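With one protein chain held back, the other chains of the complex are shown just where they sit.
Coming up: chain A.
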Amino acid sequence: MEKGKGVMGSRKWAVDFTDNSSSPSTRDIPDPPGFTRASQDQDDSAMSRQKKDAEANWKSQKAWEVAQAPFKNLLMMGFMMWMAGSTVHLFSIGITFSALWQPLSALQGVGKVFEPYKDSKVDLLAPKLLFIALNLGGMLLGVWKLNTLGLLPTHASDWVSSLPPAHEVEFSGGGIALH
C-alpha cells in the first residue's frame, strides 16, 4: 500500500478517458456525430441485465455452497471427536471446545458470511437457515461430546458430590475407662 502511494505521488500528470456521465449538457465538449449515448446505454443495460442475472445465479450458487460448508466441518469434527475418545484429557477437551466455539462464532457472523452474496434478486434466507441449522448441528455435536465426556451436570452425582454431611442432632462421647 505504502509503496503504491509512493508511485501515485510521483506521477506528474494523468488523463482520465473514461466517461460515465449520461447527460450531454454537463459536458464542455459535444458528443461526436453519430454517437448516441442512449443507444449505448440501452445496449449496455441489456448486456448488464444478462450479466447481472448470471451474477445473481452465481451468487446464489455460492451462497448455497457457503451454507453447506459447515457440513464438511461437521463430518470432520465428528471424525476428530471419535478419534479423541471419551476420556477427559487435553486433546479431547480441546476438540470439544473448538467444536463448540466454531459454530458459535460462525453463527455470530452469519450476516458477514453472506454479505458478498447480498443481492436484491438473490434469496439468502434459505441458505442462511441451512447454514444456521448445520452450525447448530455442530454445536449439538459438541454438547453431546461434552456430555459423553461427563462434563455436563446431568447426573445426580454432579449435584451432590460436594454436599457436606448433614448436621447431627445428638452428640455422644466416652469409651473405655482411662488408665
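Here is the rule we use: a residue touches a chain if its C-beta (ideal position, glycine included) is under 8 Å from a C-beta of that chain, and two chains touch if they have at least 3 such contacts; residues count from 1.
As a convention for this text, contacts and distances are computed from a predicted model.
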Next on the checklist: As a check of understanding, state which of "AP complex subunit sigma", "Ribosome biogenesis protein BOP1", "ER membrane protein complex subunit 1" or "Phospholipid:diacylglycerol acyltransferase" is the UniProt name of the chain not shown.
Outcome noted: "ER membrane protein complex subunit 1"
Checklist outcome for this item: Where A:29, A:125 or A:160 are the choices, the one touching the absent chain is A:160
Item to check | Chain not shown, touching residues in chain A | outcome: 2, 73, 76-77, 80, 87, 90-91, 94-95, 98, 102, 150, 153-179
